[in-house]
Structure formats: C-alpha cells, structure tokens
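All protein chains of the complex are present and in place, except for one that has been dropped.
The block that comes next holds chain A.
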Amino acid sequence: MDTTTILKAAGVSKFFPGVKALSKVNFTLRRGEIHALMGENGAGKSTLIKVMTGVQKPNEGTILFNDKRISPKTPQEAQNIGISTVYQEINLCPNISVAENIFIGRLPKKNGKIDWNTMNEQAKQILERLHIQIDVSRLVSSYSIAIQQMIAIARAVDMSSGVLILDEPTSSLDSREVQELFKIMRKLKNEGMAIIFVSHFLKQVFEISDRMTVLRNGLLVGEYKTSELTQTQLVAKMVGGTSVTSEELPNKRRKPRVMEGQTFLKTNGLEKHGSIEAFDLAIRTGEVIGIAGLLGSGRTEMAKLIFGIDQADQGNITIDNNMMTLMYPRKAIKNGIAFCPEDRKVEGVVEDLTIRENIVLALQAKRGYFSYMPLKKQCQLAQKYIDLLKIKTPSMEQKIGNLSGGNQQKVILARWLTTNPKLLILDEPTRGIDIGAKGEIRRIILSLAAEGMTILLISSELEELVRCCDRVVILRDRSLIGQLEGDGITETKIMKLIGEGGVKAANEDIG
C-alpha cells in the first residue's frame, strides 16, 4: 500500500432486510485529493459513508485509517479518529452563537468556567482560515444557509485530522457560493486534506474532483481519474445496464415556440417589501416560461406571490381578465394555478399520509369540506397517476415517506395534475433527485407542455431552462431585469444577464 492512502475500505458489505445495500465494495482515499463518490439514489453512496463514519456497522469487510484497522461505532468515534462529516442537512444549533457551535462539546475552559474570549478568538481564526469573516458572537440563525454551511464545514475541518466528507454540500447554494466553497476545498486539498465529495451536479463534480468512485446497486463499478472520463461516460457507468442514451435523457433541446396565444395571467406591479420588487409579468396560454436567477434573487418569492402563499403589499393579478388583489392558495387553485414547491420535504409531502392521500389532497382542498371524494374515486385517481407518471411503489397505501426523492416529487406532481391546472408552477422540480428520475421528470414536463399546459419553470440549472423554455425571464437582487425569447435563450446569455444585469445588457446581448 502506498503511503499516500489515508482511508481505505476493503470488501465492505452491508445488508438490510431484503436489500444488499453494499456488497464487497472497495474504496481508497488518498491524501490531498478530492474524491467524488458517484451513483444514483440507492446506489449505496450514503451507506458507504455511514459505514465509514460509524453510523452503521458493516456486515463484512474492513476499514483502514492510516493502515490501522478501525471500527467506529458512533459518528463521535469516527470524529475522534479523524473523519469529519458535513451532512446535507446542516447540523448546527440555530439558537446559539457561531463560536459556541464551532466549539460545542469541547468548550475551552479556564478555572472551570467557559473562557468566552478564547473561544470567540479561536472561532474567528478557524473561520478566517476559510476566508470567512463574520461576527462569531451572533446567533447561527442570523446567517444565510450558505454561511451556515460554511460554518459547519469550518467546524468539521477544525476537528478533522485528515479526512473530510461533504455530503451534497452544494444543493442549497447558488453558483457564486458554490465557487466560494470550491475555493475553500482546493485550499484544504493543497494543505493535504483528503476530501470525499458527494453531489448530484455532474458539472460540479467534473470541476472540482481529481478522482471518482462510481457505485451502482450496491456494487463497485470502478475508480477513475476525472480527467480521463467524459460526462457521458460517467452517466453510462452510473446508470449502467438500463443504458440511457443522450436522447432518453432529454439532452436535445426542444425547439422554442413563439407563442401568440392569449394572456392567461398578468401581474401588475405585484410587490412584497423585502422579498420582491414590483414586477409585471404576462404569461401567455400554452407557453413554457422559465425564471432564472441566483438563489435569493426572488424566484421563489415571485411564485409564492402568484400562488398566494405570501400576500402582496401592492399590485394585482389578472387571470382570464378577472382582476384580483387578494390571492390565497385555494383561490389560486380554483383559478387553475398549481404550484410544486421547491422544498419537497417541508412544503410538499405530508410524510405521515399515504401516497393516495397525498395525491388527492389539493383536489380535495379545491372541492372543499363537504364534497368528499369517495374512497373508490380516490383510488382510481391515485392509480391513474401512479401509472401515468410511473411512480414506483408496491401500493398506493404506502406512506409517502418510504419513497425515494424522485418518486416523492412525482407524487407531488400528481397531486397538482389531479386539479387539472391551466398554469403549472414548478419550483426546482429536479433538485436533489437522481439522474434517472431527473430525466423522467423533464420528459413529463415536456409532454405536458406539448399537450398545451402553461408552465412556469424555476430552476438553478440553466441547461434545464434552455432545454425546456419558450421564454426565460431573469431576476437579480429581487427584481425582474430582463427576458430572453426563442433562439436567444442560451446558457451564456442567461449567465451574462444574471451577472451583469440590466435591460441594457440584455439588449446589447440580443442585438
């Protein structure tokens, strides 16, 4: 074994009742490299991480850290050995200060009392090492998600001696923040830290990683140097047998249409202070309109105002020539609007309820209390959409919490399709789901559009917007700054508009 290896898993297997989550997987992590762990949902990425960090015990195989055999029983033990993990969900206590969070469980003490000065000073230094300059005595909750993520990483880095595991660290960051994170990761790498990076974003993986290990269905596919692999090759290795060609993954751009239909919805100076500036947006019947912008640019806020989750301070909405100033969800639904929210877990699914109940929820809300759908009708509806959207489940009476992310998203989509919407708002419909499901959901979107449904698509993935939309409006710093139409929609133009902003830049670009 070469001396650069710091962490090694050899022949590791993990069985759950009825499932082989991992079988005889080998994995090698070297000092000073960023190693991406790739695979679809359920490929065994998280299980491998859990086994290495002591969350779960492997059924067979060994784990070596610096050539010594280890078998951590808790994450705490793994931490003490030198393996730090930052999970997708941020594990900080929002109600205490940044410094306290960094030193939680190991507060510096002087004469038996907590030494606040030393703690704050050291916390500041730890963060400065990652070029983060914030007030460490403020509460964690007063900082944005991105900063919180950085704090969590800083804490992990400080406690680690050699290995840092980042599980989907970029899923809640916008592209600028991702670059910040990458800068930090490269710095750590140059200092000799070994980093395991898990992400669904192929582009990011290719940008940052040196090497990748691909898993599929609990089996090792192989270890590759990033420079020797193309994106298409990687995708082929991840999805394997069910080989997805580029045509099946809707890579091909759809021909944008110029819509001349009637205006379905029009906003007039709609505004909510502190969340989005007044905007005028006209959505024509049958078009697919995209909203582009960085995280926090007001994309979601715009959709929430249209759907009535948040109430506008000013302005009004006109739907089918009816002007309305007050909007609330049920009214929006009755006017033919549907809204698939961004945060599936918090705003979408009701985990306790079954798939059937989750599907009928919005339609029942539209119908009101007293025209309760009989069970038979509910079952018919649920079955119809389970078949139509190919939701993978043994039964519609399963709790929705048991489904994978992609299938949960399909259930939410089904929930809205039952209401027969005229306008479907999709907020990040493919975030955090695996490649296979991503492709499927994009296909569903496109076929809905082809059937004539009006769609408002919000997405951080520019290629998704370019592929699907007839028109893209661009938001920056909470205001609508421009739009691109037809063949003018390209990734570079969108990025330029987001970056430079202003209608002028847009015109120059188009003209």
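Keep in mind that, in the parts below, contacts are C-beta pairs under 8 Å (C-beta built on N, C-alpha and C of every residue); 3 or more make two chains touch, one makes a residue touch a chain; residues count from 1.
The definition used in the following text is that contacts and distances are computed from a predicted model.
Trainee: If you had to name the missing chain as UniProt does, which of "Carbon-phosphorus lyase subunit PhnH", "Peptide/nickel transport system permease protein", "Fe-S cluster assembly ATPase SufC" or "Monosaccharide ABC transporter membrane protein (CUT2 family)" would it be?
Mentor: Options "Carbon-phosphorus lyase subunit PhnH", "Peptide/nickel transport system permease protein", "Fe-S cluster assembly ATPase SufC" or "Monosaccharide ABC transporter membrane protein (CUT2 family)" narrow down to "Monosaccharide ABC transporter membrane protein (CUT2 family)" for the missing chain.
Trainee: For the full complex, which residue in A:Ile90, A:Leu202, A:Ala236 or A:Ala365 touches the chain that was left out?
Mentor: A:Ala365
Trainee: Hey, which of A:Ala282, A:Met323, A:Val350 or A:Leu388 is the one touching the hidden chain?
Mentor: Per the contact definition at the top, the residue touching the missing chain is A:Val350.
Trainee: Considering the complete complex, identify which of A:Ala123, A:Leu234, A:Ile333 or A:Leu413 is in touch with the unshown chain.
Mentor: In the full complex, the listed residue that touches the missing chain is A:Ile333.
Trainee: List the chain A residues touching the unshown chain?
Mentor: 309, 329-330, 332-333, 339, 341, 346-353, 357, 360-362, 364-373, 415
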